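And now, chain A:
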Amino acid sequence: MRVFEEILLLCLIICAVSVAFTKDLLTSIVIFMSYSLIMCVIWVLLQSPDLAITEAAVGAGVTSILFFVMLKKIRAIRKEDGHEQDEK
Partner candidate 1 sequence: MDFVQNFPCFSVILCLFAGILSSGLKDKAAMRVNTCLLGIVTLLSGATLLYTLQTGQSFVYVMGKFPAPWGNEIRAGVLEALTALFFCVIMLLSLLGGRHKLLEEVESGKTYLYYVLTDLLLSSLLALVYTNDMFTAYVFVEINTISACGLIMIRQNGRTIEAAVRYMIMSLLGSGLLLLGLCMLYDLTGHLLMSNMKESVARLAATGQYEIPLIVAIVLISVGICIKSALFPFHAWLPDAYGYSTVSSAAILSSLVSKGYIFLLIKIIYRVIGFDIYGDTRIIDVLFAFGLMGMIFGSLSAIKENDVRRMIAYSSVAQIGYIYMGFGMGTEAGMTASVFHILSHAATKSLLFIAAIGLTDVSGGSRKFIELTGAGYRNKWAGAAFTVGSLSMVGMPLFSGFISKLLFAQAAVQNHVKMLPALIVLGVSTILNAIYFMKTVIRIYTPVGYSAYPSITFVKMRVYAVTLVAFILLNVILGISSQPVVDMIRQGLAMFS
Partner candidate 2 sequence: MSRMKNNYENSRFMRFKRWVDGETDLLLNTMEIVPAKEPAAGEREEASKDSFGEKDGKNPPVFSEGRGLLYFRRFYQAVSVLLCCGIILVLLWTVAYLPSFGNAGNPDNNEVSARYIEQGLQETGAVNIVTGMILDYRAFDTFGESCVLFIASCCVMILLMVDDAILKKQEAMSDRRFEPKNDAILQGTALVLTPIIFIFGIYIILNGHLSPGGGFSGGAIMGAGLILYTSAFGFHKTQRFFDEHIYKIAKITALCMYGLIGTYFYVTGANGIENHIPLGIPGHILSSGIILPINFCVGLEVACTMYAFYALFRRGGL
């Protein structure tokens, strides 16, 4: 169990570092989502199921959805402006 936990902690660090160095925003958001899920498993290992269920629903679920929606919104704004430019 201890080895498993160590591997997960290592994964956390890898995720956190790779978020910083990813160029694509969508990729970094997906990496952040996986970071939250790993955190969730670690909390199960640390005997805190309350946290795990909340993190899974709030951290990995709703926060990621909000990130995606925001990215989509920004793309929509960009495309809108692009169209306006074309018309001119």
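Per the selection procedure, all candidates are chains of the complex that A comes from, given by their letters.
Assume a residue touches a chain if its C-beta (ideal position, glycine included) is under 8 Å from a C-beta of that chain, and two chains touch if they have at least 3 such contacts; residues count from 1.
Computed from a predicted model, the values in this text were never measured in an experiment.
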{"item": "Pick from 1 or 2, the complex member that touches chain A", "value": "2"}
{"item": "List of chain A residues in touch with candidate 2 within their complex", "value": "23, 25, 48-50, 52-54, 56-58, 61-62, 65-66, 69-70, 72-76, 78-80, 82, 85"}
